[in-house]
Structure formats: C-alpha cells, structure tokens
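Scroll down for the structure; my scribbles are underneath it.
Every protein chain of the complex appears in place save one, which is left out.
Up next, chain A:
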C-alpha cells in the first residue's frame, strides 16, 4: 500500500469510533443542551444569567473543583505506592489484592453510601472521627472509588519499565528516592497524568456519592444539573451548567494532554518484570505497608461492613439474604434474571467498546511528523474522554429526545443499554491501551521497516503483541464498568429486564427487611463479580509477549 492509502486507512479507522460517539453521545447531549438555549422560537442566554447569579451555583462550582482536586492528589499519593507494591513486587496474595482493590470501582453508589454512612454516623465504627456528612467523607468515598484507577494505569506501565536505568542510577550511587524522582517518575509521568485526568473526571462528575454522603449540604455541578433537570425541568439552567462542566472537563483534558505530550518518551518496555522481583522489605516495605493500610482501612472497612450487614436479617446472623437471591422470595423481582441481563449487556458492551477502543488507541498512538497531525491526534484523544465528564442526566434525557424516530427509534430498545455502557467504557479502554502503545520504542518500529516489513507487518508483529498486554486490562475495565454502570442505564432500563445495579437501586427503594437484605446481598454479588472479572483479566492476558 502506498503512504496515501495508509493515511486514508487510518482516517477510516478513526471515523468508525467517531461516528459511534457522534450518534450515541454528542448528538443526544448536544440536542438537550441546545434546547436550553433555543426555546423553539428564539435564542436565549437567560440560563447563564439565572444560574450564575445564584450563590448556590458558585458554591457548587467551588466544591466540584476543590473536591476533585483533593481526590486526584490523594489518589496519586496513595496510588503510587500501591502501583509499586502490586505491580513491581512479587508476593503471595498479590493477584488477589490486585483484583480486590478494583472492586470499589464498580460498586453501586447507593450501596457504598449505605456502607460509608453506617461507618461514619455518630454511633458507627468510625463515628468518633466526626466525619458524618462532612466534605472529608465525600473525598474519602471518591478516593475509595478511584484508587484502583491510579494503581492499575500506573502499575501496568511500571511493571514493564526497563529496570536497568534505575539500576544504573543506583550503581552510580544515587539514593533510592533520587532514582525514583529523576529516573522512574519521569518515565511514568504519562501514565500518572493519564490516571490523574481520569480520576479528576470521575470525581468532578460524581453524582451518587455527593448526593448520599453530602446529605444535601454539598453540591457539585453534576448534582446541580441533576436537580435542575429532574426536579425543576429548568433546561436553560441545566444547559448553562452543562456547558460550564464541558469547559472544565475540556480544560482539564487539554492541560493533561499538553503535559503528557511534552513528557511522553519512548521507553524500552520489558515483559512484566515484577515476577522476577521478589519482595525486599528494605526496598518495598513502606510501599507495601501503605498499600495494605489503604486496602484494609479505606477499601476494606466499607466493603467488610457491607458484607457483614448482608449476612444479617433482623439483627440475626443468617444466610437468608443470599438464599433469598436464588429463590426470589419477593414478587416480581428476580435477582438471577437481573444477573443474566447484567452479564449479557456487559458482554455486549465490551464487544462494542473494546474494538472501538483499539481503533482509537491505534490511531491516537500514530506519530505524525507534522505538527497539525499531532494536534489533530491530541484532539481526537481528548474527544473520547468527554463522555466521562458530561452529566449522565444530560446524555440520558438526550437519548429520550433524539433517538426517537425511525430508523433509530431505540429509546425502548434493549440494545441501547449496552451501547450507553460502551460509551462510558470506551474512554477507559482507550486510556488503558494508549500508554503502552505510546511507549513502544520507535527504533523498534523503524528497524522492522528497514528490514523490509510492511506497515501492516509492523502493526501485526510489533504493535499488536504489545497491545495484547494491555488488552486484558482493557477488557476487564470495560466489562466491570458496564457491569456497574447505573447513571445512563437507569434512563433506559426496562422494568421487565433490569440490570443488577438497577435492581439493587430498586430493592433499596422498597420497604421491608427482605428487600433491604437482598439489596445488600446483591451488592456483594456485584462486588464479587467485579473482583472475579478483574482477576480473570489479569490471568487471561498472554503470559509472555514476544519482544525484540
């Protein structure tokens, strides 16, 4: 193929996921936002005036930025030792721990809210901390959810860094901390930034946690959009806030993209080195201790509390909630049915998201010589993260008013659920694949080309094997995210075929100890599934990847 043909092929490859996002994200969200500015006859900016003259909006804006920044910093501070301990050291139980820290990521917020609330209220286990209904409890819960994003994104990269550079530094007499700061950290920087921007996006658009733990005292832009849209049907105000949210998200992405492009360098990636690095207490002790402390105190306590409560009914220790799941003791509610729906839709969402994500990652990892080309790719990459930063209520209401006519009357169609979940999972797939692709040494690609390989051979023999490494993680994230997705799904849910998170939400809304107990048991089931998914993703990836 000629160079021109290759370029055309790449553009085509970029067009497929772009069309997908245009139809299932940009169009619905855009249509709803537009309604806020155009009331059928005239254009208006009244929404901005009304919203920005309210003190409530400014408080929400401030709290959004402050809590998301605090969460991001904390996740990095706690997550980097976690990435080291779980991806650079080999010790028994590591696989379990890796999977376990990923569990919170997919838990239904309402279950986590109940678990955190029970721990923190005045007579709870951690009640003495006086954190009930405080901003600290919200940030703690956000860190609970997002810790694994940093550990995984940075960890998979770290595991494959060429250790010889750091060894050289040590041999030359540099202290471990200095080696870390001058050699390791710069090499990890793109992965760190990638993780940081994800955490920032997740926490700045967090709805459930703020609602449940903020006890209506704290608001974010996301909760304000929710409130204006669903409680007041104030589309103008909601549209003005949605645009504000987009600006913040775009700014965050632009900053992280710029920083990444100036920091990304090709690294000599190795097959996973952790296996050959047994734990050494002097070197790894601090990181491992930090990780264990986080795993037990921050992640473990709420999860154990949830599991413990799921084993009780009317104050008595019992398995009734779990046996009830199988026997469907509540009329009209089938947990096993919901489990089936969840697994099918998550599988379908993964089948949609992973190939699209692969395409995006491959396109975005090109290294065009011209500056415009590089800019275009940076823009493309950022565009795929936008769905994470836009309110689920905006997209959900958007679906209702756009995908409503043949040939795409999908509002009541069951296929829209996996599609919506794929929109949410796609950015995660891209982000878990990109750092690895970017880090392939260009000399390796050039060498292959010089030796007579066609671009297709290079793709097949060099890039795809590298990708395979990250693929397990990407599939795991996509599947687990789709399993736990609630925001967009809840708009599209069919009462006769709910997914597990929708069912958990519904069970929590029903009176009676049976419903409550089953909601807890179903949450634990969901947590277990997420854990198994992540553990499998870890296992299923190829043992050894052919390298140079």
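Convention: contacts are C-beta pairs under 8 Å (C-beta built on N, C-alpha and C of every residue); 3 or more make two chains touch, one makes a residue touch a chain; residues count from 1.
In this section, contacts and distances are computed from a predicted model.
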Which of "Formate dehydrogenase", "phosphoenolpyruvate--glycerone phosphotransferase", "ABC transmembrane type-1 domain-containing protein" or "Thiamine ABC transporter substrate-binding protein" matches, in UniProt, the chain that is not displayed: "Thiamine ABC transporter substrate-binding protein"
Absent-chain contact - pick from A:118, A:183 or A:339: A:118
Chain not shown: contacting residue from A:185, A:247 or A:401: A:401
Listed residues A:22, A:125, A:251 or A:293, member touching the removed chain: A:22
Selected residue (touches chain absent from view) among A:47, A:190, A:418 or A:470: A:418
Where the missing chain touches chain A, by residue: 16, 19-20, 22-24, 27, 56, 110, 113-114, 117-118, 121-123, 133, 211-212, 214-217, 227, 229-234, 309, 312-315, 331-333, 344, 347-348, 351-352, 396-397, 400-401, 404-405, 407-408, 411-412, 415, 418-419, 490-496, 502, 505-506, 508-513, 516-517
